[in-house]
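Working notes, beginning with the structure itself.
Omission of a single protein chain aside, the complex is shown with its protein chains in their original locations.
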Amino acid sequence: MKAAVFVEPGRIALEERPIPDIGPLDALVRVTTTTICGTDIHILKGEYPVRKGLVVGHEPVGVIEKLGSAVEGYREGQRVIAGAITPSGHSYASLDGCHAQCGAGTRHGFKPLGGWRFGNTIDGCQAEYVRVPDAMVNLAPVPDGLSDEQVLMCPDIMSTGFAGAESGRVRLGDTVAVFAQGPIGLCATAGARLRGATTIIGVESVPGRMAMARRLGADHVVDFRQVDPVEEILRLTEGRGVDVAIEALGTQQTFEACLRVLRPGGVLSSLGVYSTDLKLPLGPFAAGLGDHTIVTTLCPGGKERMRRLMNVVAAGRIDLGPLVTHRFKLDEIEAAYDLFGHQRDGVLKVAITP
Amino acid sequence: MKAAVFVEPGRIALEERPIPDIGPLDALVRVTTTTICGTDIHILKGEYPVRKGLVVGHEPVGVIEKLGSAVEGYREGQRVIAGAITPSGHSYASLDGCHAQCGAGTRHGFKPLGGWRFGNTIDGCQAEYVRVPDAMVNLAPVPDGLSDEQVLMCPDIMSTGFAGAESGRVRLGDTVAVFAQGPIGLCATAGARLRGATTIIGVESVPGRMAMARRLGADHVVDFRQVDPVEEILRLTEGRGVDVAIEALGTQQTFEACLRVLRPGGVLSSLGVYSTDLKLPLGPFAAGLGDHTIVTTLCPGGKERMRRLMNVVAAGRIDLGPLVTHRFKLDEIEAAYDLFGHQRDGVLKVAITP
Amino acid sequence: MKAAVFVEPGRIALEERPIPDIGPLDALVRVTTTTICGTDIHILKGEYPVRKGLVVGHEPVGVIEKLGSAVEGYREGQRVIAGAITPSGHSYASLDGCHAQCGAGTRHGFKPLGGWRFGNTIDGCQAEYVRVPDAMVNLAPVPDGLSDEQVLMCPDIMSTGFAGAESGRVRLGDTVAVFAQGPIGLCATAGARLRGATTIIGVESVPGRMAMARRLGADHVVDFRQVDPVEEILRLTEGRGVDVAIEALGTQQTFEACLRVLRPGGVLSSLGVYSTDLKLPLGPFAAGLGDHTIVTTLCPGGKERMRRLMNVVAAGRIDLGPLVTHRFKLDEIEAAYDLFGHQRDGVLKVAITP
Partner (left out) sequence: MKAAVFVEPGRIALEERPIPDIGPLDALVRVTTTTICGTDIHILKGEYPVRKGLVVGHEPVGVIEKLGSAVEGYREGQRVIAGAITPSGHSYASLDGCHAQCGAGTRHGFKPLGGWRFGNTIDGCQAEYVRVPDAMVNLAPVPDGLSDEQVLMCPDIMSTGFAGAESGRVRLGDTVAVFAQGPIGLCATAGARLRGATTIIGVESVPGRMAMARRLGADHVVDFRQVDPVEEILRLTEGRGVDVAIEALGTQQTFEACLRVLRPGGVLSSLGVYSTDLKLPLGPFAAGLGDHTIVTTLCPGGKERMRRLMNVVAAGRIDLGPLVTHRFKLDEIEAAYDLFGHQRDGVLKVAITP
């Protein structure tokens, strides 16, 4: 089969690979649509290290080709998705409800990110076929009537973005700021809206993303190239600051800005992948006396999470279709990486079809 | 009356002051016992700025001398305490359950610490009398049979320390580390024990404090002068790290150590008052992907909180009597500051009696 | 002034009364708009006992006429609302976050409903003027641009209905059933929608209410006169039942139906005012082994709650204007009671203007 493989920093290439073997708990899924994530770009650039030769990609939509001998409750030919995070369901962390930090093999798993396996510690899904581990935990049947592209955001972007609002404990009537309106930030904006926030302020400067933010639920969009976003958010909130600030970029600047607009007792919900140490400035952190909460969230996974997210789509509560701005064949994935990695041509997300 | 007054950085002196007038919602309390807090030392040193001439102190035990015209439900002569934090009960923050960030006058109060008034924004209780604002919210009757010293830790030390365990959401069977075993850290240790943590690891190096930590509930006490506390905690937990790490000192070193011993998905509960920017190191912060929570807590106040804490004492669940290592008359308060500020003679807390 | 007074069971009449005196913590509010609640009908019928001569009504919109001597932070002439529930802000229950059960005078208040004072234990607001107790806790300024009718539902109907979804802990992607689509049920439907439920099933039989349910967020409306609602809900959910069932009527039949459609581990959120003992049938209650939660909620009050609800209205997230189906002058209130009490003419809510 064809698969996008991490060759070396700076190079992900399409290669020929054998179709994966599966164990008793696994499933083999024929991928019908997948996409490229910002994390894949980190991998491409060598900023997030994975082993050479790994098949990348962690957002699969497909059809069950084969089921492991111990797998029950599914049938071959069934349309499914799996989350970017594939918990084992049997780790101590998973049984404690923390599926993304599922450190298989240890008792509690001190090593973080244990639940992220596709395109990280095992072969991923930018390929014709993918082996899904712990299939009964991770395979989520796609409801009739939903297209591949309609559920393509569920495995990662939507799950992560919504989690920003959920971990932030957004309540009815809250004021929420979302820093950066890339795909994750847009989904955080939509998630805050869905949970009942009433003043949602997006921060962005790319016109297409600013427009999409408004479409997905932002009441205000602040262009950080035109105004200082901290000042503007304090102005919009009459000096009170926000109840929840969501970081969706992964930089010191946005992280710190979140803290600066956060009211005492508020929650900073961080989704970004950082690449440097972070600084908590003394004043905005209120010297540790502001009753602040800072919470980070790795994408929630597992079939129950996927079921809920597909419910949101099926109910028509959100239309993420417009996030798919470009479409490529798997054969063209190197061009897709080039476009997506350089954020050219107003790209938000690409759909890749093997 | 006599009162300890902040004169200038480096100098808190006993001065003569008029007995406070009270408004309709206030009470005048004759102080029978009070104490000095680490925060008062920050004030003394000029590290935490207050206005010159302010009466300091925020931990009152006393007797109601006079009630404001609109105050109901109390009687003169009643023994009471008030929390270090005196919420208004009517601010937006207070009505939302965040009493310590009670910013009276604004809608939500962006300025933090609004609930801390005694010895910060209004005259405090290291004096013969203190005016208690919003008396119906803040005066908590002392149950019969409890001495002044038995309830002396409730207004601040016990409320803050316990909150470290509560904000950390300590659960039955948790492993908890508490960095620093000063009065606050000791109460955090006791609070973790009371909430059902089963492996409690205190970090300290002063022998008297190490012994007290064991007495109040620590299963292990790590002497950071003998071993690296991060390594030792990882060893004690067989590499798994802790579910909750409580910071009770206020330094980069202890804050960072908390993060380094925290399991993915765990909670860093911070109580310390910091005096510098803080750094979140990329690795232990898992690049923002570790499902970590960092929560800071200012001392919870109000009479309901005080009632609960006095319940804990009255039920014999904890004996904080031994924390009072030294006793002074109010006349001798300058000497008390000298002893406490320099942590001489094994001092933990002092009792000051006007 | 004119006021609607409970004379005896079966009779509420307009009488002449003196304008209320106010104490230091009170405010006098000139009522500009108010409404009649289902609870008032219980009072009228004698089903919920209040003292004879009491001015009834608990949903005030008005203008501050006079402020008590100890009240700060408001000005005369300001447009305000107050919640149906007027917590003291200083009771133990209120300080513990349970404002509606605010039992002034006792330590924790075993007597329930202590926070409901207007038209229950003190004179209410179906009058030209009303005394608002604990004004700083309860007066919520109306944002510019919102009309009386736009905020008229906030004091009770919207606060109670939304609380049905909040106490039910509705999550993104949940399936929710709401039994009865009167004003409270309609607001529960809207609240479930605002919190991100994706399958919302209303149960009702009055065509106008069924239509309004769809408009406010129901995905399905089941006519219990046409089909068995339990069977229909199980059919709609493919046998899985609902995550949250909201009772908004106050009868054994609807309460029990909620339990019968509730999945194991789900929440029955009860809003109704019952007038008989209730039965928990063994099977649907799973013999006590179903990990069910049953939670009842009295209308949350206080100015912070009102602020949030008015935010929801101001942000355009909900339009409850259509709930006001009829308008009366205060002089005509007896006719209004007659119409509303008999649910004639498709009435949902009436607006009363003194």
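Read from first to last, the chains carry the letters A, B and C; within each, the first residue is number 1.
Throughout what follows, contacts are C-beta pairs under 8 Å (C-beta built on N, C-alpha and C of every residue); 3 or more make two chains touch, one makes a residue touch a chain.
What you see is a predicted model; the values in this text were computed from it and never measured.
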Given A:Asp96, A:Glu128 or A:Glu332, the one touching the chain that is not displayed: A:Asp96
Touching the absent chain when the full complex is considered, from A:Gly38, A:Gly161, A:Pro264 or A:Gly302: A:Gly302
Identified contact with the non-displayed chain, of A:Leu25, A:Leu54, A:Ile157 or A:Ile294: A:Leu25
Chain C, residues in touch with the chain not shown (by the definition above): 48, 93, 96, 98, 100-101, 103, 106-114, 116, 234, 238-241, 250, 263-265, 270-282, 285-298
Contact footprint on chain A, counting only the chain that is left out: 23-25, 69-70, 73, 87-90, 92, 94-97, 99, 104-105, 107, 134, 136-137, 302-305, 307
Positions on chain B where the hidden chain makes contact: 162, 166, 171-175, 191, 194-196, 198-199, 219, 307-309, 311-312, 314-315, 317
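Keep in mind that, in the parts below, only the chains that are shown with their structure count from here on.
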Rotation, 0 to 180 degrees and nearest 5, that superposes chain A on copy chain C via CA atoms: 180
Same or different residue numbers at the chain A/chain B copy interface, by half rule: same
Distance from the mean Cα position of chain B to that of chain A, given in whole angstrom: 40
Sites on chain A at which at least two other chains make contact: none
